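Every protein chain of the complex appears in place save one, which is left out.
Letters are used for the chains, namely A, B and C, taken in the order the chains are written, and counting of residues starts over at 1 for each.
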Amino acid sequence: MALDDTKKTRDFKVVGTRPDRPDGIDKVTGRARFGADMVLPGMLTGRILRSPHAHARIKRIDTSKAEALSGVKAVVTRADFGEVPADVADVMDNCMAGDKALYDGHAVAAVAASSPAVARKALKLIEVEYEVLPHVTDVDAATRPDAPVLHEGRQQETVPKGMSANVIARSEFGHGDIETGLKQADRVVARTYRTAATHQGYIEPHACLATMGPDGKADLWVCTQGHYMVRNTCAAILGMEQGQLRVTASEIGGGFGGKTVVFLEPVALMLAKKSGRPVKMVMSRSEVLRATGPTSSTSIDVRIGMTKEGRITAGFAELRYQGGAYPGSPVDMGAMSGFAPYDLENVKTVGWDVVTNRPKAAAYRAPGAPMAAFAIESAIDEAARGFGLDPLEVRLMNGADEGTKASYGPTYPAIGLKATLEAAKTHPHWSAPLGENQGRGVACGFWFNFGGDTCVSLNITPDGTVTVSEGNPDIGGSRASMTMMAAEELGIPYDQVRTIIADTGSLGQNEVTDGSRVTFAVGLATIKAAQAAKAEMCRRAAMVWGIDEDAVEWADGAARPAGPNAGKFPPMTLKEIAAIASNTGGPIAGHHEVNAEGAGVSFATHMVDVELDPDTGSTKILRYTVFQDAGKAVHPSYVEGQFQGGAVQGIGWALNEEYIYGEDGILQNAGFLDYRIPVASDLPMIDTVILEIPNPGHPYGVRGVGETSIVPPLAAIANAVSAAAGVRMTQLPMSPPRVLAALQAQADG
Amino acid sequence: MVEVVLWGSLADQAEGARKVEVEAGTLRELLDGLGEKFPGLRPELERGVSVSIDGRIYNDSWFQPIAPDSEVVLLKRLKGG
Amino acid sequence: MRYEAPLSVEDAVAALAGQPGAHVLAGGTDLLVKLRSEMIEPEVIVDIKRIDGMKDIRAEEGGWRIGAAVSGAEMSEHEALVADWPGVVEAAGLIGSTQVQGRATLAGNLCNASPAADSVPAMVAAGAVARIVGPNGSRDLAVIDVPQGPGKTALEPGEFIASILLPARGQQSGDAYLRFIPRTEMDIAVVGCGVSLSLDSENRVSAARVSLGAVGPKVMLVEEAAEALKRRVLDEAALDDLAAACSKAATPIDDKRGTVDFRRHVAGVLARRAAVIAATRAKGENA
Partner (left out) sequence: MSQIHVTTKINGDETEFLCEPEDTLLDVLRDRLGLTGTKEGCGTGDCGACSVAVDGRLVCSCLMLGAEAEGREVATIEGMAKGDQLHPLQRKFIEMAALQCGICTPGILVAAQSLLERNPDPSEEEVRYWLAGNLCRCTGYDKIIRAVMETAADMRRAS
């Protein structure tokens, strides 16, 4: 595929401004329809029965009493699904347990009933006979040879013989020689770091509404980051043709990676199929926390060698991530990204993918990267501070630049890491005074960013306005970005374009809204679709003028004769061309379908001040500044919003959020009361500095911005807390009991 | 011939080599060539990989051209959130 | 399930007494959570908010009688009550969000019988008394004696709390309640501490009550802590003794909210801080 390698700077008219978002009024008036807001005539309530055990063989399920209850229209268990293709077998098993329940909250049966009350009652009538098995929820415990085993036969050839079958895969990245590098060091920091599992914490629970007729045609309304993914996955599980399942994305109340997989949807479709009625399913908050896709808990060993001048001579990390009950933790992403901000001669990371009796990890914003950055950036900080060196200068000295061979292999093109560090160095935050019990920390972060399959259709209406259809749910203002890029490319005002999210019947395949891809990839396709429409409009104008179409160019919203014909005819505006479209060949549209590969990587530096209460171990965030490269900020307000939101999710991860499992393997804090995401009063304003180092892979220079902002905060806050406490914090969350214990241990010598 | 850099543990499946050479002008030829020349790589190739070609990352585009002097690095399949 | 909203105490008692497992609904901020999670499945819910007097805050014997359906927000808007018992009002004001404040009540917080209930240590320090009504008429019971353990109260079948009496505020007296939570809002107390004290003309403590929450199966009154303060000026030594007495009295557990060591230590920290605030208030200064 061809990307525009335009490095030239252009003068933008719309891009870079801050117009009102097109879905704003719907969302401030309550009109916007989210997952649970849809109703259909005759609709039933679907509910799921979940395992109360962390690990148990399901010996028998008797649904007869539930089926006999008045108002119950369908009961579904795994037996209803039959064999499914291998590539969705784990998804199927996660949506509805087969032989074994693998975690507390694992779905084992479902009902559809005439009311929520009947559904609740029906669940109690389902008899499940369990044989409770030993369980393991800790990542290190799961790797021990005597650990309870979740699956036999899933270990990859990459794992040395003799390890627990829970260890699924091993990977290794890097270059140079660690031992040589360590010998050149004046100081080696070697520590083990641990992070707790956290949840994306989106405020909207999963919800969907399914219908399926006896003819096999089905419709699904769902809150998801990718309705095309939902279609493809559900079709595979239910043995349907993809074209027979139309999925419409509702507005989505947050996802952050957690809505890139299916949980309820295949079950809702099966209930709809069996009952012949529409079935709506909505998770409770406790179901969301117990049984969707939190991120990994981790255990990471790091060794950093540094000279007394601050040069990193060697960087090593061994990362163990548990990804829940099925293979596929994001450990590889952690192993590839952790040292990516640095130009290192000797670097090596080893990643271990481990299964445990926890819900299967889904993606969470830069999946895998924040934990690796926490460990590595903490070790770099400790080494630098050990020599009394400025941690920003050390990062600048070792920072990656254009031409650096990245720790994960490739050589970087133009990148923005050093720009973020330089901006941090000259920012007033860096030189502001600190008081007693206060500390300042910095850390860098990296994310790859993605592209992927993308379709955009752009239609010119008869009155000369423009509609854009895209296939990615608008999770944080992307309708505004697409509208802006279409308006920019067509040279028309923002308010003459309207962007909608099309259902799966209306466009070709679209990759999930993930990997910070939408503004980059859908934006690219929108620009290309606009370019196609412009070319067609130039052709129509050429017909009218009776000149060659190559002699027409598009500028400022109108076709203009160019070259030898320049000035011979007055420009024809988009509206004028649209008005005569029927006379010149028919409706005008542009579309673009592409696998948008070649997204540009992104870097950030975060700076944070904290204050500790030495009597209670409590941490207060005093000041926070994000410096990040956006390539080109299409709508700066929403770029800032991504920076701020990522930083605050990171603050939660660093200080309070954690999955707490009891000895019994049951989740202890399945609610927003004790799964403590940051509240407004916990926080200061989050300052942002947007840097714009254009991505050569995008016509406007856009880079994804959504994920990088969660990578540095864990380490930045740990570095700040460690500075304030005078003791190195190596375990997240840095909850008050943990900080107080560290302070007391230090005081006790 | 194109020189392909493998990630550390992948080298174990390719006779210990961190850098291997295959005859390829496109991404598809590259992936096919690798699997043919180093059967040990096949499980990982089947699980899916990403490929960095001159600093840009590709997942699926078979006909992405690769020049003989291109920098080609095999990566674990990337996933986002 | 039935919902009843009687207009008189007698009708409410009749509704409650007639049905084992009936539940009282005042603010509902605990009851509805239990209903939703299917922790309880009552046959009848008796909403007492429509009973005369339940929403009243009335002066009585120099103190304040607070109806069982008075919300935290209503208490914090009552200036005279706030002036007399700022610690109790602040404690009630710490329960949940602004939204929860619009509904949650002292009586409900007490009847929920959570060891971590915020308003209970403050009421205990204040020497508050609950008026209980039931099939056998009404009786008064000190707030400290209402909770019997996690989720258990001294209420007999058919009884409910109609009001809470905060006694007359003495001269040169002040109260305070502090709790520790991991965030700044929205959490359940990891440790709570209420202090109510009176000062003599030389600023020595003439009377004191110190209570702790979330460090035992129910809220406790710590006599040793009060003794540590009595007849002393609140200097560092007195505060150290107070803190030590509270840490010693605490019998907490390790759970998802905190550890034994943390809770013991923080019980002392909070007692010091709360005592200083209470003493400042006793001197008629703002704190």
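Rule of thumb we're sticking to: a residue touches a chain if its C-beta (ideal position, glycine included) is under 8 Å from a C-beta of that chain, and two chains touch if they have at least 3 such contacts.
These numbers come from a predicted model, not from an experiment.
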Discussion item. Given the contact rule set out at the top, which of the displayed chains would the hidden chain touch in the full complex?
Written reply: A, C
Worksheet, complete the sentence: Given A:509, A:637, A:668 or A:744, the residue that touches the chain left out of view is A:637
Response to the item:
Cross-chain touch to the chain not pictured, restricted to A:144, A:217, A:285 or A:620, is A:285
Discussion item. Which candidate, A:29, A:70 or A:431, sits in contact with the chain we can't see?
Written reply: A:29
Worksheet entry | Absent-chain contact - pick from C:36, C:139, C:152 or C:283 | C:36
Worksheet entry | Residue in contact with the excluded chain [from A:168, A:421, A:475 or A:578] | A:475
Discussion item. Could you pull out which residues of chain A are in touch with the chain that's been left out?
Written reply: 18, 20-21, 23-34, 36-37, 39, 117, 200-205, 251-256, 282, 284-285, 475-477, 635, 637-638, 640-641, 644-649, 671-673, 677-681, 683, 685-686
Worksheet item: What residues on chain C make contact with the chain left out of this view?
Response: 1-3, 5, 25, 28-29, 32-33, 35-37, 45, 47, 49, 71, 73, 96-100, 102-103, 184-186
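Everything that follows uses one rule, which is that only the chains that are shown with their structure count from here on.
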Worksheet, complete the sentence: For the pair chain A and chain B, the C-alpha centroid-to-centroid distance in angstrom is 26
Discussion item. Report the inter-centroid distance (CA atoms only) between chain B and chain C in whole Å.
Written reply: 67
Discussion item. I'd like to verify one number: the distance from the centre of chain A to the centre of chain C, where each centre is the average of its C-alpha atoms, in whole angstrom.
Written reply: 44
Response to the item:
The residues of chain A that touch chain B in their complex are 1, 156-158, 170-175, 200, 256-258, 260, 330, 332-333, 336, 348, 350, 362-367, 408-413, 448-450, 452, 514-517, 595, 597-599, 697, 707
Worksheet item: In the complex formed with chain A, which residues of chain B make contact?
Response: 5, 7-10, 12-13, 18, 43-44, 52, 54-61, 64, 71, 73-81
Practice prompt. Spell out the part of chain C that touches chain A in their complex, as residue ranges.
Written response: 37-38, 180, 182-188, 190, 255-259, 261-262, 265-266, 269
